[in-house]
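Every protein chain of the complex appears in place save one, which is left out.
For reference, chains read A, B and C in written order, and residue numbers begin at 1 within each chain.
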């Protein structure tokens, strides 16, 4: 089945794990892509090749392997700059993932710029990674957290942001570009304009955006942007913090150690240039290099095609789900307004039980709070089921998911 | 050539990169193992296998791949516990490397326990990773850093520790188990006894110890122990912090985010059990699993054999180097007192120039300050050359290194 | 479809109609616990009279496994002495519902099954230490609770 302008069949062949049989020889139907995506052979081979042929520590030594490794590593920074339209490669910092990126900002920028009585605004649909670091900060310095609530369509009520900003105390607005539970695409442009007018800084958690749509950081013009490689075909252990140079220059370092220093003396130390000032210690070299293969892979497909495929699949799934009795769907019902994520509950059956039962058919969805307990509280549920799609997901797989709900109905005698 | 009780020849076959030719078809002579070691095919294959057959996010989902991945990931904790004789697996925290491990302690334990006027003791032969985090802490809270100096043999003058402890103000002694420049093995048992008597806590930077000798954390009985996987055959991006549970329980979390929480509410949050409280966000799952293969590989050889091989090689190299005119060797001359690391300078030739010239013969050594500028200042040099050995290093390779110095002499007309 | 090894009639029945569901006002023991991985969340309430469990209730939200196991747990400890409750083992609980296999087959779902037992052990520990001032009887119940997952 070819559902978009690229060949789904060819793509699926690039992902070895999609050939896996699980639970008594069932075909794997992997619909947990918002948690982490699968990896094409290109990424897997890039990592192996690095270890088999080039492996060395980077930046300091002059020998052949060190030069090859350093060059390959630094080239990834340029590739990311191009992929996201970042004008200055020195603004790109390698971290472990979105979580570390946000914590870096919360420690190095937050501790300096957020004071007693100040406000950090976040939203009801944030991932814990974009709530807890601000709670820790607020607790430490005596600041306050304020939320932007969501409406019944799972969209942010932006008037509340106006109210918060009107206090004049907002130092930072931290918001996800795409909700990992509802799929809602945040109107970041409007938020950024509002924040600029009010003099508040803005951090965008792009963990669910960069993998699924074209993101142009230069034209966004926010202050901080964070995302994870493992949610976009890349290896685990690689994430990116992008931040405006004017902030990075003023910020204190986060971790102290090798590579981030210029000169260390017994009692004082000076910092290295950007981006190294924020990259202490041996980085995750092999996986950063593997991540480059993921960016190449997505670039070849084209992010517009990635998005088009997800819209098509989501529309298809939503249409089919309409006919299933007892299904509650959370978030936008318009596929244009959301990425390829559908959260739902099925009658009174707990999502954990749904997931366990359909797992027998090889269907891998996520059930639980999705690291978004504030949102669960808002939706007044303990948990939801979440099916999330990616470039290799087919309509047939969506069918298997929906048919599997019949087994749930049978087991629970619905 | 079989230099120890294991077969060097067989071991070398397990490391694909050792077959590499560099710079005009020269055999690679990799003597930069203190920076990072090469990886056996077992480790490379373990990572590939994970991505090809199991890849999933961990801990939360109930589907087949998530269960397999979670089980494989958590089994590594047990393996590490066994390898280092750690009694409680909850005390093992996965981080990116030694640098992150030390910074975690400096933020989560340090900010709470080190106050104005308190002292943190470190040493003249520390890596920047075990100096800069304490400088940052000291600056923030108004504490002081004190050093244990080294003597002319490159060993710590432990009487100075007594003097520091006698002030009654020492909260922490942070010391490396093995110097990454001199190879000196620190008498950690004596230091720990002294610290216990004085009520000071002790952090050991084991980055250069765990890869090279048997380490028994239970019998050491220090407070914190840190090391990196990539210096012991493992992938980049994996490190371990071990800490006594009594500390971990009392410490505030470091990074906030997914997995480290128990319940998140809008304005307050409770923490997950250990070790998860300190593992926020998606960990470097694939590489943690790859690291297990490294531990298996080292366990099969036996750490006593690893150590014996390094002693033999170091003795051999030191003996040969005696006869080279113009060579200055830093650190212990007794191979029993050091790990397989030799730092040297050659006449008046800058180490960078030495390294560049011998690199033409395929010899990869490190030249520079080795992230130990305080030590460079002490030795009164800008930099040194450092050759560091590992399980696959042969005497023939040591010969190539020493013969290459003749080229340096020729170029510099010595 | 062959008989499901987890979702037996009994478990489905308990999940729909949990035993001892409710709350005790001012109980002698109250313990809240939750599963950080999935969000199951329960409150366990116990009254002790003459060293025996005289009343036990729970409320909260959870999956079928969690609800069934908690129900069975409350049934099994009703009327038991503190000592018996203290020594109550997970195998007894799992056995009652035919879920022993979860220990091996599902590292994730076993946590749903044992959440109430964890809360129980912690609750008894706190009771010994705080209400009875008896750390000796409390023993290593806390560690035992923690080690349940």
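The working rule: a residue touches a chain if its C-beta (ideal position, glycine included) is under 8 Å from a C-beta of that chain, and two chains touch if they have at least 3 such contacts.
Because the structure is a prediction, the values reported are computed rather than measured.
Across the complete structure, the visible chains that the omitted chain touches are A, B.
The chain not shown here is touched by just one of A:263, A:319 or A:334, and that residue is A:263. Remark: the omitted chain is touched by one listed residue; of A:18, A:31 or A:62 this is A:62.
When the missing chain is restored to the complex, the residue among B:41, B:213 or B:411 that touches it is B:411. Among the residues B:141, B:157, B:301 or B:382, only B:382 touches the chain that is left out of the figure.
Mapped onto chain B, contacts with the missing chain fall at residues 348-353, 356-357, 367-369, 373, 376, 382-383, 407, 410-413.
The set of chain A residues touching the chain not shown comprises 59-62, 66-67, 70-71, 74, 90, 259, 261-263, 272-273, 276.
By definition in this document, only the chains that are shown with their structure count from here on.
Interchain contacts join each chain to each other chain, per the touch definition above.
The geometric centre of chain A is 36 Å away from that of chain C, both derived from CA atoms.
Chain B has its Cα centroid 31 Å from the Cα centroid of chain A.
Averaging C-alpha coordinates per chain places the centre of chain B 44 Å away from that of chain C.
Contacts with at least two other chains are made by residues 60-62, 66, 259, 261, 263 of chain B.
Multi-chain contact residues of chain C (touching two or more other chains) are listed as 37-38, 41, 106, 109.
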